[in-house]
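A single protein chain has been omitted; all remaining protein chains appear in their positions.
Up next, chain A:
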């Protein structure tokens, strides 16, 4: 299964890169992220709690990065598993400078979805994954523009996001996360994202699996800069 998309983020590639690689930022911008942990060079583990209502479940994901060309591209190899199924994906990400100091991020994922979640239909998986990615990018963009504290950010559209607030915050410096240190606990997703999550009712297995795929995309972007 292939999943492609893009987002326009308010910041230069360097700023975007920095934001995306700050574990604290990631912990609060990846939808449903419970913890992030570095387990080795360019290898990370995360737990994601997904789903609403009957769909609730915790999923463990692992990510390995290759072909890093900061601040312009990576390839991420990810896998995740939870009760509703499992996922293996290879995602190529590019950051390209765009108009007015923005960065266009494009991703191209080649994913293999297994287990019960694989049975829910391709369009549903990609639909949810795109939405998850959209939520992530919206949250990231809010970090970049300093709008994260706003109580009611506009609902993100699929993968293209925009903001009416001018960029103001300086790039957040990522703190190194040594292997073996306690995982960062997510302080709770921004309100807008949480609200979206509540409405993200895609059926027990579907939602969880798709979140994983969305998370994979997010996680790729969330690696700390070397």
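The rule is short, and it goes like this: a residue touches a chain if its C-beta (ideal position, glycine included) is under 8 Å from a C-beta of that chain, and two chains touch if they have at least 3 such contacts; residues count from 1.
Methods note: contacts and distances are computed from a predicted model.
Colleague: Can you pick, from "ABC transporter permease", "Electron transfer flavoprotein small subunit", "NADH-quinone oxidoreductase subunit F" or "Aerobic carbon-monoxide dehydrogenase large subunit", the UniProt name of the chain not shown?
Modeller: So, among "ABC transporter permease", "Electron transfer flavoprotein small subunit", "NADH-quinone oxidoreductase subunit F" or "Aerobic carbon-monoxide dehydrogenase large subunit", the name matching the hidden chain's UniProt entry is "Aerobic carbon-monoxide dehydrogenase large subunit".
Colleague: Out of A:3, A:128 or A:147, which touches the unshown chain?
Modeller: Once the missing chain is taken into account, the touching residue is A:128.
Colleague: In the whole complex, what residues of chain A lie against the chain that is missing from view?
Modeller: 52-53, 116, 118-124, 127-128, 130-131, 158, 199-206
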